[in-house]
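Each remark here refers to the structure printed beneath this line.
Here the complex is missing one protein chain, while the rest keep their positions.
Let's look at chain A:
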Amino acid sequence: MTGKTLLSVQNLTMRFGGLTAIDNLSLNVPDQAITGIIGPNGAGKTTFFNCLTGFYKPTEGAVTLNHPTKGPIRLADLPSHKVAQTAQVVRTFQNIRLFAQMTVLENLVVAQHNALQKASMFSIAGLLRLPGYRKAADEAIERALSWLKRLNLMDIVNVPAGALPYGTQRRVEIARALCVNPLLLCLDEPAAGLNPKESAELNTLLLHLVQEEGVSILLIEHDMSVVMNVSDHICVLNYGRKIAEGTPAEIRVDPNVIKAYLGEDEDDQPVEKAS
């Protein structure tokens, strides 16, 4: 943790007709740290991600990313692809969204589209197979392979992503997001469908990303063994409102959180998510 604020959310409100999905949410996301977002189903967690990443235009409020080289960027003003390209805020999805028919390697190369498209000079250099483009293409593949190696996915490089088991697809989606070169990685339930061993591996990976790669992580997760173990900071939502914020130790004993989400039974056994 550097102590700096990477993302600041001020008075964010998102309404769909009469329904207020996010109600006046303010939150500071620290730089190079893991921030957990927890709360019951329908609390507005994924809506919050959609507001951050340009998929929804917030009704009110501002989301500002303090980019180390580009200065403050107002995310709500950007279209979703610019959020990833310019602000380097990259997300994964609760219901995995891989390019199903394309192989794992192709998925990871597509994630580097903007750099490659530039190198191919809008396909002209690519069609002529100029050395500049070929070098860039090779580098993109190398980069994809290095993430696959790190995530232990080397044996499925050439397999169509849609044919993989659920847990593996989750990891591929994270690897693909990493290929976009994120400053802030927003993971929407990355541990859903993972077995305990895979969850433990996910923890190691997330900590590694923050400590070694300098990536900041915003994490929506129901699996308490992940959230409580890796988060530096946790924000709890309920009915679109922030009901608590603090370190995992503080959240664990917060009466509001226990009532709304964790459940009265207090022995580290979170209630099973009802889905």
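One rule holds in what follows: a contact is a pair of C-beta atoms (placed from the backbone, for glycine too) under 8 Å apart; a residue touches a chain by one contact, two chains touch by 3 or more; residues count from 1.
Just so we're on the same page, contacts and distances are computed from a predicted model.
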| item | value |
| --- | --- |
| Per UniProt, the name of the complex member that is left out, chosen from "Glycine--tRNA ligase alpha subunit", "Amino acid/amide ABC transporter membrane protein 2, HAAT family", "Carbon monoxide dehydrogenase" or "histidine kinase" | "Amino acid/amide ABC transporter membrane protein 2, HAAT family" |
| Residue among A:102, A:151 or A:258 touching the omitted chain | A:102 |
| Residue of A:180, A:224, A:237 or A:251 in touch with the missing chain, whole complex considered | A:180 |
| Of A:22, A:37 or A:111, the one touching the omitted chain in the full complex | A:111 |
| Chain A residues touching the omitted chain (full complex) | 53-55, 79-85, 90-93, 97-103, 105-106, 109-111, 113-114, 116-117, 119-120, 122-123, 126-127, 141, 145, 154-160, 162-165, 168, 176-177, 180 |
